[in-house]
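For reference, the structure I am asking about is given below.
A single protein chain has been omitted from the complex, and every remaining protein chain is retained in its original position.
All chains are identified by letter, namely A and B, in their written order; residue positions are counted from 1 within each chain.
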Amino acid sequence: MVAPSFIFIGGPMRRAHFKFSWIVPLLLAPQLLVIFIFFYWPSAQAVYWAFTLEQPWGGGNTWVGFDNFKKVLSDPYYWGSVRVSVIYAVATTILAMGMALTLALFVDRQLAGYRVWRVGIIWPYAVAAPAVGLAFQFVFNPGAGIFSYINTIAPGWWDLSKYPWQAVTAIVVAGAWKQIAYSFIFFLAALQSIPRSLTEAAAMDGARPLRRMMDLQLPLLTPTFFFLLVINITDSFTDSFGIVDTLTGGGPFRATDLMVYKIYADGFRGFDYSGAAAQSIILMCLVMALTFVQFRYIERRVHYT
Amino acid sequence: MTQKLAVAALVLAATAGTASAEKIKFEYWYGLTGDLGAVVLETCNRFNASQDLYEAVCVGQDGYEKAVQNTIAAFRAQKHPTLLQSFDAGTADLMLSGEFYPVTQLMADTGVTVDWADYFPGIANYYSSSKGEFFSMPWNSSTPVYYFNKDMFAKAGITEAPITWEGLEAALVKVKESGAACGLAYAPSSWIDLEQFSMAHNIPVASNNNGYDGLDTELLFNTTLHVKHMENIQRWLTDGVATLRTQAAGKTSRDSFVEGECAVFFSSIADHNTIHKLKPAFAWDVQIIPTYEGIERHNTVVGGASLWVLSGKTDDEYKAAANYLAFLATKEEQQFLLENSGYIPVTKSTYEALKAEGFYAKEPFINRDIAMKSLTFTEPGPLTRGIRLGGMIQIRAEWTAEVEAALAGQKTMKEALDTAVSRGNEQLGRFAQTYAGKSFP
Partner (left out) sequence: MIERTPILNIATHLILAVGLVLILVPIWLAFVAATQTLQAVNSAPVELWPGDQLIPNLKEAWAQSAFGQKFVNSFVVAIGVVVGKLTLACITAFALVFFQFRGRMVIFWAIFITLMLPLEVRIVPTYAVAANALSPFQTIMDWTGISWLINAVSGIEVALEWNLLNSYTGLILPLVATATGTFLYRQFFLTIPDELVEAARMDGAGPLRFLWDILIPLSKTNIAALATIMFVYAWNQYLWPLLVVTDRANYGMVVVQLSDLVPDQLTTGGGTPTWHLAMAATLVVMLPPIAIVILMQRWFVRGLINTDK
């Protein structure tokens, strides 16, 4: 795979392609139009707010330049929030993808009854958010949940109001759980599109199932793996509000105050649109930087063809 | 083609014709959910059935926060509802924006009569301007009380529920000595521990008479009796007469009370109804929140939400909304709300009438009006009218996070409250800068 040097990120290139024609703008136009109207236009407004103090009910604003950014970045608690967000994103991604990949590889062996496993693993994805939140309260609740049984052996050991690491663990597990089915579906779809002839040929050559997984299936999964990696990391930065809100409320003492939760709490709850906009931009830059790194350094290892 | 167009125009005209003969509609976005949301919807149905001029279109917005947030979004696109149910902490911005129609004026303009003098002063003051004009219509109102397990108190030899903190501490010690697992189920709540506590003790939460007199306000709660109170709570938690009971600690204080684990917990009077529904297996009762000995007790203030009329709607919609609000203020409708929730009456005449009818003499309403005693203990003064601070939601969050840190032993209570104050002051500074040159009406 030769990546032409002029592309600013070493994205893979096809050697064979069609000639550019009028079809291309036609193909691109719908998506670009939709994101322009529903994403860029509104977002531009939010970006403007980051440099002002915006009155929520309209009525004008004052230009304050980079004050909102300065205020956020000089707040020691904010850096704590950045730290725990990164930990959360990395941990949930590893946990969710690891579990999903393992399950997908084994379901893909298509032993008797694999359809049952397949449905069983996918359908939790269909559960609506309020139920998920409550369910995890039932799991982690130190006084009444599944984990309370630990406390009958070692009283007071599990207490989400006291131990930050436990609170972080709780949101990581719940966050990963939410992502497992998602990753599982795509891993399974990718595994299923590996032609049977290929695995059979490998089997004839004497490769045992586990070896085939390592040497044949995993490399062929890398494009999907890369997709899920980027999506999972992005998602765990931008879509973790519900879990934090129902499980820990950002506590104990801000230990689980994820960046996106803080944005919601300040902007959505507290009507500080400008502060929230500044934080959103910081979050966006961070996620973009991480995505850039992934495209730059991880995509190199992806086997496309 | 032209024919088709003409037909379409005709149909349009026809529908427009029938529409004018139909009821005048107005939209109402409310925050309450669950069984309380169902109550709101029912009031709308009752209103719509009660007359045939107006129709309330009531839309649940899944919580106060989302209701306000969504209304702002809609307001900025001029697609907002006529009525909004908003909680107190979310209204500082609305007040300063001036984008609301004060209900006193609305009623005067639309010729609908409401007896404003009939409202309890503790409620009226909270929702009015300095000129005594109601901003918004009080509806679902509450105030904090404490709930106690009568059986556990009796076992410990306590005959009367104390109304001082010293008395309550002594009672909790006795309860513990009588073999109970837990005295007070404590959950940090800035609404109760800070705001209502300060009201009852007539001490300031913030300068400028709790923010009423200007935007250049600073928080003062790290300099008042509040500090000693929080240190006492911390001491009770260490001594074991109180136990931390929050969702994160394993069980909410209410659950722990209902199960009969803890003898006492603090909450809104609105929970009175909830606890009845949860059917605890013991006798229980409520008492007003305590004050410290040697302090002259003052009134607490109203909590809950009120109904705001927003600007930019038509006269017809305003007239419809005014009629709905007047409908809610009638004795029958207040009683309907009271019977289906734990809220309290908002007008004196309704309260007196209900009392005379024996409403509060039968279960599940017995003693629920203890809240009225707390709310009307004194006439509201400059420090007990309420609190008017921008960024109140963040200030509450700072208080909670810092108190949690102190309770977990990360810092002393004083340090925690100092930090909460200085961070809260930054919020107030931002708010003042955002609304430079404006003041609360």
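In this text, contacts are C-beta pairs under 8 Å (C-beta built on N, C-alpha and C of every residue); 3 or more make two chains touch, one makes a residue touch a chain.
All values derive from a computational prediction rather than experimental measurement.
Visitor: Kindly name the visible chains that come into contact with the excluded chain.
Guide: For the complete complex, the undisplayed chain touches A, B.
Visitor: With respect to the chain omitted from the figure, which of A:Phe69, A:Tyr163 or A:Phe186 is a touching residue?
Guide: If we include the chain that is not displayed, A:Phe186 is the one touching it.
Visitor: Could you tell me which of B:Pro290, B:Gly342 or B:Gly391 touches the chain that is not displayed?
Guide: With B:Pro290, B:Gly342 or B:Gly391 as choices, the missing chain is touched by B:Gly342.
Visitor: Who touches the missing chain here, B:Phe87, B:Tyr186 or B:Phe265?
Guide: Answer from the full complex: B:Phe87 touches the omitted chain.
Visitor: Write down which of B:Leu32, B:Met152 or B:Val264 is the residue touching the left-out chain.
Guide: Final answer for the missing-chain contact: B:Leu32.
Visitor: Take the complete complex as the reference. Which residues in chain B touch the chain that isn't displayed?
Guide: Residue positions of chain B that touch the missing chain: 27, 29, 32-38, 57, 59-64, 66, 69-70, 72-74, 76-79, 81, 87, 142, 189, 191-192, 250-251, 255, 258-259, 267-274, 277-279, 303-304, 341-343.
Visitor: Could you pull out which residues of chain A are in touch with the chain that's been left out?
Guide: 7-9, 11-21, 23-24, 27-28, 30-32, 34-39, 41-43, 45-46, 99, 102-103, 106-107, 109, 111, 113, 115, 117-132, 134-136, 138-139, 141, 143-146, 148-149, 177, 180-182, 185-186, 188-190, 192-200, 203, 208-210, 223-224, 226-227, 230-231, 234, 237-239, 241, 260, 263-264, 267-268, 273, 276-277, 280, 283-284, 287-288, 291, 304-305
We adopt the following convention: only the chains that are shown with their structure count from here on.
Visitor: Cα centroid separation between chain A and chain B, in whole Å?
Guide: Spacing between the chain centres: roughly 37 Å.
Visitor: Going by the contact rule at the top, pick out the chain B residues touching chain A in the complex.
Guide: 65, 68-69, 72, 75-76, 90, 93-94, 96-99, 244, 246-251, 255-256, 391, 393-394, 397, 400-402, 404-405, 408, 410, 426-427, 430, 433-436
Visitor: Within the complex, which stretch of chain A touches chain B?
Guide: Of all residues in chain A, those touching chain B are 53-59, 61-62, 64, 71, 137, 141-144, 148, 151, 159-162, 167, 248-254, 257, 265-266, 268-272, 274-275.
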